[in-house]
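Missing here is one protein chain; the remaining ones are kept as they sit in the complex.
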Amino acid sequence: MPVDINFLVGGEAGQGVQSAGFLLAKAMSRAGYHVFADQDYESRIRGGHNFFRARIKDGRVGAVREDVDILVALNKETIDLHLPELAAGGVAIYDGETIADAGADKRLFSVPLEKLAGERLMANTVALGAALALIDYDPAMLDIVLSGYFREGKVAEGNIAAARAGYEHVMKGYAGKRRALKTVVTGRRMLLTGNDAICLGAIAAGCKFMAAYPMTPAGSIMEYLAAKSGELGIVMVHAEDEIAAVNMTIGAGYAGVRAMTATSGSGFCLMVEGLGLAGITETPVVMIDAQRPGPAVGLPTRTEQGDLQFVLHAHHGDFPRAVLAPRNVEDAFGVTIRAFNWAEKYQLPVIILTDHHLATSYATVEPFEIGGVNIERGLIYRGEGAPEKYRRHEVTKSGVSPRAFPGLSRALVVTDCDEHDEAGHLTEDAATRTAQVQKRLRKMVGLKQEISRPFTYGRKKAETSLIGWGSTGGAIQEAVDILRREGRSVNMLQLNELWPFPTAAVSDVLGVATNTYVIESNATGQLARLIKTETGRDVSGKILRFDGRPLTPAFIAEAAKKEGC
Amino acid sequence: MPVDINFLVGGEAGQGVQSAGFLLAKAMSRAGYHVFADQDYESRIRGGHNFFRARIKDGRVGAVREDVDILVALNKETIDLHLPELAAGGVAIYDGETIADAGADKRLFSVPLEKLAGERLMANTVALGAALALIDYDPAMLDIVLSGYFREGKVAEGNIAAARAGYEHVMKGYAGKRRALKTVVTGRRMLLTGNDAICLGAIAAGCKFMAAYPMTPAGSIMEYLAAKSGELGIVMVHAEDEIAAVNMTIGAGYAGVRAMTATSGSGFCLMVEGLGLAGITETPVVMIDAQRPGPAVGLPTRTEQGDLQFVLHAHHGDFPRAVLAPRNVEDAFGVTIRAFNWAEKYQLPVIILTDHHLATSYATVEPFEIGGVNIERGLIYRGEGAPEKYRRHEVTKSGVSPRAFPGLSRALVVTDCDEHDEAGHLTEDAATRTAQVQKRLRKMVGLKQEISRPFTYGRKKAETSLIGWGSTGGAIQEAVDILRREGRSVNMLQLNELWPFPTAAVSDVLGVATNTYVIESNATGQLARLIKTETGRDVSGKILRFDGRPLTPAFIAEAAKKEGC
Amino acid sequence: MVELSDYSGLNPTWCPGCGNFGILKALNSALVELNIEPHRLLLVSGIGQAGKLPHYTSGNIFNSLHGRPVPPAIGAKIANRELVVVAISGDGDAYGEGGNHFIHACRRNHDITYLVHDNQVYGLTKGQASPTSDTGFVTKTTPSGAAPPINPVTLAIAAGATFVSRGFAGDAEHLTDLIKKGINHKGFALIDILQPCVSFNQKNTFQWYRQRVYKLPEGGEYDPADKAAALGKAQEWGDKIPIGVIYRQEAPTYEDQIPALAGAPLVTREISPAQVENVITEFL
Partner (left out) sequence: MVELSDYSGLNPTWCPGCGNFGILKALNSALVELNIEPHRLLLVSGIGQAGKLPHYTSGNIFNSLHGRPVPPAIGAKIANRELVVVAISGDGDAYGEGGNHFIHACRRNHDITYLVHDNQVYGLTKGQASPTSDTGFVTKTTPSGAAPPINPVTLAIAAGATFVSRGFAGDAEHLTDLIKKGINHKGFALIDILQPCVSFNQKNTFQWYRQRVYKLPEGGEYDPADKAAALGKAQEWGDKIPIGVIYRQEAPTYEDQIPALAGAPLVTREISPAQVENVITEFL
């Protein structure tokens, strides 16, 4: 029987939900399983209710599941909220000594977490040990995982002891049936979040400058690059605000280094002016918009895909841009590299749309191959010919003019956010203006060639096609599996390149299926609108969710059936 | 024969081109003629080349014309640039004593402007007098116009003398045929710009607060309201930046006064975050975006319609807004009043899109009727019932919740740019979030009912329909006249309400005409894109101009013929 | 009479032991002592832990964007001068994202009171450096240590504020008094409040502040009207940190100087049709 185990660790902020959850995921990854884990937390530092779901499979897994097999309840609220989610055969671990009023549900198994921990702080690690005991996890492997995580000797030892205590308590006291999972290591996989993958993509692409202002869920990108700054020679500036951040990034891009910024919707609002500055000065820049529910501050620690139409049209006037949206953690690596390449090849801003769900969810992926990473810096002027003839905004057929780096040759690199002539000086001449606008827009011709065929899954001909974009890739794919298992004819199309729009590919799908549904985490169906604009066609329905919670396979499958799939 | 005289006054910045041009327009308006006048100037204070075109008709006029009947050249450059534009029978006035190398064109008529002026400063007024002499303008009326303009006695006298000198010089020395125009006063018309009309609309609507940061071509709105501040009891705050401006405006709107801000594209970029703040807090606010060519700073003193898609989609997340675009100076008055009414009735941001051409062009219009102005403030809570039960964001069927004004009753007005519950307090609850999003979006249902049928012109059935939006109304209308005179079957549709989109009206047109062309001052056809999105249909062609110069009837007619109209 | 019970709200979600509790307490006391009824009060806050405060007390509330409590506070005050307007920020909110509004509100002397919960760190986003973090403060965004801080008191005086003070969340009584003074002051009143963040600032703790803060003597010994002295006093930061009113000056407020604001609050007034006719006529 295939393995598909869903762990849920819940408790209040400050109880170590996140670390216990992560360690669970890490342990299972080290044991050779595929893992997908998401995080649900409130916008507060202590208290409230948080949980971490880690789903373990022996094959591909790209989404969460609602029903829980092993529940780790670090407080009473977790029992109240999540016990109803327990699947058949599920078990809930809790501390019966601190939670006296847990109720009499047979599936509750008490482990004296605090007592075994010796101190409150490590109760979560005791619970981790206990949970892993329920699947006969190899305790030696757990030691390794804990040592790796808690680096510092004393702390690691304490946690190993705590985990062992929980482990043994279950081994001795749990009367139910444990699920004995084998360790199936075949070669190690990475366990990382979407944000981690973006960071690695940026590093692999040679990004050496980032400026940003902290904002959930983009903040961990700046934090990771800051941590790696000394080691890799990357500068990360914590700017005074997002306006400064985007403009610093543009300054660095102009000076010739690969540069990026990252923020969420509100911060992106403040970067809109800079977006056009990059546009008219033809400065390569990568901007990450990690979406969360809006408008305004909205739900700061939750997920949404509500920025699509915004980033497509942000800024006044017409100029080219590209918009990408990784469809899962693995894809985020490649998409980020592509973003840097396109930004430089076409000298324009490239926006990467992610969201809270992708940014903070962990997945196991095969180690990234850096041998295959191709760095394309586009046309660069390095001082050849007569430097005094160099014109930054030379009108060319492709629309791309060779880029010189200030200070690296005798050529002067002149540019202006006023309309300018080929030399970069401001002008009000009508013909020059027209030529520069057209030159810039011509870059879309080349850019369109870069667009690859989007990800599809299922038979080419199906009655129903599910169409999604970005982070929902895994959930939709599993929804397709569910629906097909039920005998329905379903396939899917998942876009990770949104602009230039892959019109042909989408039209093909719309032309074949009887029912076409967009699946989106927003209230109006922003992709559906884009599809209408680009193909003139309406989809047959929209499956939308905008309460800040991620779309799940079951949610999608149910909704699709209601729609008449 | 119908009167259609095109004056052009040209010179460098600082020579008084603007005031001479305005006085010409004013004089002709006072004489009972219809006037349309536009301004062409560079982004500098002295020097360069500026011109002011005033077109006079004895019937409706809503656009400029390229060929010039009476040219007033205050410098040599004006002769070089504009003499070729002289129509048959045209005359050019210049100062042969200061411009020695004007050439030998017979149509040049020298008036010693500087000598007659006594001082250089009033040379433009001498030229004004001379130009008006060429049409036998009533000199007594000219005196009145000058006294009205130059208030201060001494200055007025000097200018009257200067104008008389120019006038008499022509009367005595001009050998060509003068065009004797009659004074046809029937009742006085207003002569004002689009920005003036917006100001009057705002005043008539009861706007009492404005915060803004200077930006061409929106700046004169803040300047006018500041000038009227004491008299009318309107506060205009010159804020430190556009971010402050929009947020101050929202604060004032929240506190219960009608409030607005005005800017151009770059400034609007900085207001995007505030737009969503108004959205989620349901605060009425009117935002004017006076477009100019972008991206970024672009061409600061020129015109474009490049912000349509931007303002439609600005800000992350889904929430309602309205977008209006007056189709001429007269319309700007009514549209502004409507904007304030909608903002309060539906408690949302309303954006008025104008552009440099509309903002700065003068037109004669019948005096605004303020008797007909209808102020609709929407649902207001004034302390009835139990104030402690008041909930600012109560979920209602219409989506509109009664608005209370802080301090004016005992009800507490609580709102938040985080997602909030009905009471206005922040929440992360999924169901509440969903309900609030839907409540806000429901306001679109009512708003859609407000949309009126757009302006159309020509027979209902025509082979070709020209479709425009905003400031191009007059130019397209005249283009239709031109084409029809040439025997073509043409009509037009001009949108001044863009969101909610008048889908039915536009679909009707698209369904009837064989050829449908959008006419837009931008590079990609942003209205065409909107039409595609909303109706699924492509227009047959796009007539675009994006060099910063206004679309003219001749330009449009020519282009339409090329497209195959 | 207003009572403390009039100033209650939702349960705070702050961490146990957070300095914000002391500020909440002091604000409530000040409002009660000033006998301000909640409906006459407008609290405008930004985003951050500090920005949540209004929800935990009572009043009209406009919980604004991160960095943007001051501009809407100004707009609302102009719309209705009878409102008591208190703006509330964190240090990131006030001096980072909102830095430009801050200096211009100081110079224009708007009649609002500004409480800045200065925990020298970004609390809500989990511990990055703020503009007031001490030099060298190591956080996830400043692994090699924070750049030198903004001194809010010096900056406010330099920018032209007319009431500049520092409070301490650990001394609610003194802070209550400061807040009362700030609200009573005609013009822009800054109260920068040292606020220990028990979760993310292990340096500037209650103890750290307690060892350093001292109250400026009142009644002559220290003259807050002396700008040069105030600028000097403002520089004091290290072993000794002064709290109290550091600078105070009487000056016309922005609102006082606008002729249109004389008379009844804007929100209660209307433009008469005759006035509209007048301006229309000018274009004939």
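Here the chain labels run A, B and C in written order, and each chain numbers its own residues starting at 1.
Here, a residue touches a chain if its C-beta (ideal position, glycine included) is under 8 Å from a C-beta of that chain, and two chains touch if they have at least 3 such contacts.
Note that this is a predicted model, so its numbers are computed, not measured.
Every visible chain touched by the undisplayed chain in the complete complex is listed here: A, B, C.
Shown as candidates are C:43, C:155, C:179 or C:246; the residue that touches the absent chain is C:155. Residue A:231 is the one among A:101, A:119 or A:231 that touches the chain not shown. Here the missing chain is touched by one residue of C:40, C:104, C:166 or C:185, and it is C:104.
When the whole complex is considered, the residue among B:99, B:200 or B:236 that touches the unshown chain is B:236.
Which of C:16, C:217, C:232 or C:263 touches the hidden chain is settled by the complete complex: it is C:232.
Shown as candidates are A:79, A:126, A:244 or A:400; the residue that touches the absent chain is A:244.
What chain C contributes to its contact with the hidden chain is residues 96, 99-100, 103-104, 107-109, 131, 144-145, 147-151, 154-155, 157-160, 227-228, 231-232, 235, 251, 254, 257-259.
As for the chain not pictured, it touches chain A at residues 188-192, 196, 200, 203-204, 206, 208-209, 211, 228-235, 237, 239-241, 243-257, 259, 273-274, 277, 281, 367-368, 370-371, 373, 387, 405-418, 424-426.
The omitted chain makes contact with chain B at the following residues, 14, 42-48, 213-216, 219, 222-223, 226-227, 229-230, 236, 238, 240-241, 266, 296-297, 300.
Just so we're on the same page, only the chains that are shown with their structure count from here on.
Centroid to centroid, with C-alpha atoms defining each point, chain A and chain C lie 37 Å apart. Chain geometry summary: the mean Cα position of chain A and that of chain B are 44 Å apart. In chain B, the positions touching at least two other chains are 243, 273, 277, 281, 417-418.
Shown for chain C are the residues that touch two or more other chains, namely 47, 65.
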